[in-house]
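Missing here: one protein chain of the complex. Every other protein chain is in place.
Let's turn to subunit A:
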Amino acid sequence: MSQDEKLLIDVGSTYFKVSTDENIEQHFRDFGKDILDDLVHKCGKTIDRFEKNDVHICSSANGGLSALIIGITHSYSLKYATNIAFNSGINIIDTILYQNIEDYSLPSDLVDVVVIVGGIDTKTDIFGANLYNYLEKLNYSNVVFSGSASDAANLQEHVDDVVILPNIIDSRLHIIEDHLKEYLTNLYQQDIEGKEDIKNLYDITANQIFPTPYIVNRALPLIDASFSVVNPFILLDVGGATTDIHYSKDLVDDNIVTENEYDRLVFKKLGVYKSRQSLIFAAQNNEFVYELLTHLKVTENIFFEQTEKATKVLMQLAIFLVLCKISNYSKAYISLKLLAVNSIVLTGGITKVLTTEEIEDIIAFFYKKILASEHRPVTILDSNYDIWTIGAKEKQLCL
């Protein structure tokens, strides 16, 4: 072992990965065990070789924070706050258009953070009794206001423990990310550190444990050092519980002008393990999926099988559905200019299951059927988790 060698560990919702200079191990998590016990049981010898200072861990195993965003328009306050939340690593986001707040049902689960946004600083009397009544009935842990400065005092008076931040919208209707992003990132960080399972991991590391999306995001500007990626690109991380997409800003035609080169988007119910049922549900509701199954030479029965073949097909479906969701066919909160994409990079467990040819086949099917195009972006598989290790190493350099 070289003197500078580090041990990098990524704890996901389904797998954990352990990387040294020599090799990388991936293990399916035992959900009956504490994460540390499971890790030590499977990789104890490797972990024992390293001092606590040389172990760096990132995790998305807390499942991510849930955020409820209340804003006053889709094009500005809700859109900007959603963009900031995704880029802060928040996974589960619901939005409420304030003028119709009475029509929305209350989420049954505890909301980790409520984000209230809207208006430029000179706009007054935006929020009133409808908001306060809704919040009174809502079960939440944190609430933050990042809207019109003229309304801040009002909010402070009526909402207990509300955190007031500078407005995310400036006087020219442009986005100001920094304050809300820092707040949400810190909240995510505290959540990770607060989880018992994660806390125990500090027994093997003396370094801060970071959220995985944060680490991946750090790797994106450096991605061409390890791969022959041509910009603009999208990166798909199809995981057990969610599918993360990181994309070049060049792929979005929109009114959000920021200094970020890349944005992030998450589909919370598209995963091949924990979210398997909702993935199947989404597939059954897509009119092209049956044609895709025929193309893959399988029938609908594959959804009910627990075989390696079924996992492969589900992963192929996940790629197809995600591409649909970010295209004009089924517009999410943004749609990407997919005909301008030069490279599609895939990372996560999917790279261990599907071959480049199998992925290219699905991408070709999508472009032909949905976009009626012969365009074929180059497919790149991050089979060795280089993206995560680049990000983790980059983080160490900055510490």
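Going forward, a contact is a pair of C-beta atoms (placed from the backbone, for glycine too) under 8 Å apart; a residue touches a chain by one contact, two chains touch by 3 or more; residues count from 1.
We take it that contacts and distances are computed from a predicted model.
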Per UniProt record, name of the chain withheld from view ["DNA metabolism protein", "Methylaspartate mutase subunit S", "Sugar ABC transporter permease" or "Multisubunit potassium/proton antiporter, PhaC subunit"]: "Methylaspartate mutase subunit S"
Per the touch definition above, residue among A:Ile24, A:Val40 or A:Ile120 touching the missing chain: A:Ile120
Hidden-chain contact residue, picked from the options A:Tyr76, A:Tyr247, A:Phe320 or A:Trp388: A:Tyr76
Selected residue (touches chain absent from view) among A:Ile169, A:Leu187 or A:Leu235: A:Ile169
Contacts of subunit A with the absent chain, listed as residue ranges: 72-77, 99, 118-120, 122-124, 169, 172-173, 255
